[in-house]
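A single protein chain has been removed from this complex, and every other one stays in its place.
Think of it as A and B in the order they're written, each chain with its own count starting at 1.
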Amino acid sequence: MAAIASDHGHGHGHDEALHHQFEDMEQQNDSYIVGMWTFLVTEVMFFGALFLIYTLYRSMYQLDFYLAHKVLDTRMGMINTFVLLFSSFTVAMSVRFAQLQNRMGVLAMLGITQICAGTFMVIKYFEYQEKFGHHLYPGPGFGSSPSYLNGASPNFAQLYFGLYFGMTGLHGLHVLIGMIVIGYLMAKWWRNSPMVTKDYIPTELVGLYWHFVDLVWIFLFPLMYLMPKP
Amino acid sequence: MSAIPADPNVTAVSATPRTETNYLNADWSIKSWLLTGDHKRIGILYLVTVSFFFFLGSIAAGLIRYELTAPAGFILESETYNKVFSAHGIIMVFLFLIVAIPAILGNFLLPLMIGARDMAFPRLNLLSWYLFMIGGACIMGGMINGGVDSGWTFYVPYSSMYANSNVTMVLTGIFIAGFSSITTGINFIVTTHKMRAPGMTWFRLPLMVWALYATGVVIILGTPVVAVTLLCIIFERVFHLPIFSAELGGDPVLFQHLFWFYSHPAVYIMILPAFGVQSELIANFARKRVFGYHLIAFSSLAIAGLGFLVWGHHMFISSESMYQGVVFSLISFLVAIPSAIKVFNWTATLYKGNIRLQTPMIYALGFIGLFTIGGLTGLFLGCLGTDVHLTNTYFIVAHFHYVMVGGAVTAFLGGLHYWWPKMTGRLYPESIAKWNAVLVFIGFNLTFFPQFIVGFMGMPRRYHYYYFAPEFQPYHIMSTLGSTVLALSFIIPGLYLTRSLTKGAKASANPWGAHGLEWETSSPPPTSNFLQIPVVLDEVYDFDPVTEHEQDKAAQALEVPSYLSNEAKSIESEKEKR
Partner (left out) sequence: MFSNFPATPPQASSFSREHDLIFYALLALTIIFTVMVGIGVIYFVIKYKRGSDADRSRPIYEDARLETAWSVIPLILALIMFYFGTKLFITMRVPPADAQEIFVIGKQWMWHVQHSNGVRENNTLHVPAGKPFKLTMISQDVIHAFYIPAFRAQMHVVPGRYTTMWFTPTQPGKYHLFCSMYCGTQHSEMGGTVVVMEPREWANWIENGGQSQATLTLEQSGERLYKQLACNNCHGAEDNMRAPSLYGIWGKKRTLTGGRSVIADQSYLRESILRPHNKITNGYSNTMPVYDGQINEEDVLKLMAYIKVIGSSVGGPSSSGTDTAAAVLNGTKGTMSPFAANAIQYQNSSMRRVDSTPTTRSGELAVNAIAAQQEAKGN
């Protein structure tokens, strides 16, 4: 294959935020965005498999899932949903501020997001604690306080709670990771690092991830907390 | 330079100076290797570690073959035997073949082939290697610390409730290694989309890049599913979350659906890059543009897509419904068509070529034959009526070794020889290598052909003993004898390739007279691949067999050796003198 040497300038060294493998900021940003979406595709497949298992079991054991789900505290779930929705909003705002190069605005918005995420985790903690207290954690001691089963079959209720802890647990893990990533981003903004201040794309990428985490919850909440009578 | 004068354009670009410093000798410190972002160095890191795992997996294979020679075994307990074949399968699949071509050759070549300085995300690439190492360490840890005996398929409820071996640890390892795969896949996709040099349009991409791109797609869609499925077993074993527990009303067959949803595409993760290598080898050594370039490129994507719709063919008799079976069988037959297209197109490429029978080409020709047999025997399994008898027998073992060893490993060896001068800057000894390639072909057929017969006779797989069926023994003896030959033919390249690192003749930038951007930079390439980013003006595989033939004729008169560069020739002749 023939090729000629190009006169294309090598951007290396000119721009602190530009990595050496890229030609210019545009290529770098495009790559970041394609990369992030590709990653989100893998996340969708990851949770997709769990939702599939859930759907299958729920269709098999509708009644027991319905009875078991009544133990969950819808109010807590609802609060958490609003908390996360609000945090989605603040993250979106932080991206906006990043576009406007408003450093304090970004930091404030990300800060609120962190608080929301923390609130979510605390509420989740209390919810889990209650389930443990009622022996609703799958395993040998499951259902030793049968009154909390609402008459659901202990076996299928275990499947339900297996999925509940598995799925909300993995979602919680994603929230934690999100908190770490947002923390890292905040540190960068705090130190005025050119990596984030030069361009809003890194902030937007973190925002994309956070929206995805919210989205998973938007599916989890009705599936786990809001079941119609079968 | 090469025996065949390169075409004039190329000489113009080879303006890329023969720099003294290249990616290998730029910095010798260990730290510079362990913290490198350079895709070429990461490729080499993978080469070293993956070869090590291949060695371990092969020792397990040797143990299996040795043990099966006698109907009641020689040295192993049944439990140990089960751990050995599980280790063999797990290492070979998750730590060798899924990684081998994409992460070694793919990592090394993708940026070079499209004219980029590096992958889009070098640090992610390095992370991928570390994840692979951590995953590998967990898997090895689990195996040393008691082993795992659930087979590479981890069917529940055996793996989740009954196996009291180290399932959790090994699964954790596979889970982590899976993320290494995912990061590699993301890198491939983004790099192909965004990092192509100016003028490198989609239809100027070498077929290897198409294949790697398709592999990336399969990886990102499939791997997360198996990751979460295996995670469910971990949940069940560690946290008692009863996701697949039949006792509580869960569905063990659901696990199989999810597992094969990944693991069937995973076999295409292994074979697609091999197809890519194959296309490169055939084009270069037939000195001809690959026949039907577009169809080969699209068939890779078709395989990637259709490959996601056939997982149920592993479960025809596992109590999935009859109708599901019919649908999956139909699609399995359909997925054979793109493979058929490739096989025929490679064969057609040879027509009116100017064929050079050098080592990589011998591997490539062997690949065509072995993959054809392996693929066609896949049809016996995709065919519902015959699968009922053949499933879970050695027929399957033979089928998948034909496609995985005869196909993918052969292509890997061919590719390794082909790009060895580029990767290491050294030439390997051609005549030993050539004969060894023939030996691989013979040893391989001796090992696995008898397994088709013994499988058809009904020998189930994963059997330690068969004293109750002595009629199987002759075939096992043949197979073991064959595997001895095969073992030899795997050890020899290990030796001469290692030796060539220090003793081999220095390679020129383009020892094969090949076309492709990777050959237009020095061997080994400088750290940033190209001193200046090339601009691509010509179509891919721009060979001209007719002119080359004429030049050959002229060269023959001067008795220039077949492929070695002049400098290599002089070193060789000096040695002869001694």
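Criterion: contacts are C-beta pairs under 8 Å (C-beta built on N, C-alpha and C of every residue); 3 or more make two chains touch, one makes a residue touch a chain.
Model, not experiment: these values are computed from the prediction.
Across B:I373, B:M404, B:M423 or B:V535, the residue that sits in touch with the chain not pictured is B:I373. Screening B:L97, B:L131, B:I243 or B:A336 for touch with the missing chain picks out B:A336.
The residue from B:G185, B:P206 or B:G325 that touches the chain not shown here is B:G325. Of the candidate positions B:D38, B:D118 or B:D552, contact with the hidden chain is made by B:D552. Although one chain is not shown, part of chain A still touches it, namely residues 61-64, 66-67, 70, 150-151, 153, 155-156, 229-230.
In the full complex, chain B touches the omitted chain through residues 78-79, 82, 149-151, 153, 155, 157-158, 161-163, 246-247, 249, 251-253, 286, 288-289, 291-295, 316-319, 322, 325-326, 329-330, 333-334, 336-337, 340-341, 343-345, 347-348, 350-357, 365, 368-369, 372-373, 376-377, 379-380, 383-389, 391-393, 453, 456-458, 460-466, 468-471, 473-474, 545-546, 549, 552-553, 556, 562.
The rule is short, and it goes like this: only the chains that are shown with their structure count from here on.
Each chain gets a centre from the mean of its Cα atoms; for chain A and chain B, those two points are 35 Å apart. Across the complex, chain A is touched by residues 7, 9-10, 12-13, 15-16, 111, 115-122, 182, 185-186, 189-190, 193-195, 197-199, 204, 220-225, 227-229, 231-232, 235, 239-243, 245, 247-251, 254, 258, 261, 515-517, 520, 528, 532-542 of chain B.
Those residues of chain A lying in contact with chain B across their complex are 1-6, 8, 10, 19-23, 27, 30-31, 34-35, 38-39, 41-43, 45-50, 52-53, 56-57, 60-61, 137-140, 153, 155-156, 158-159, 161-163, 165-166, 170.
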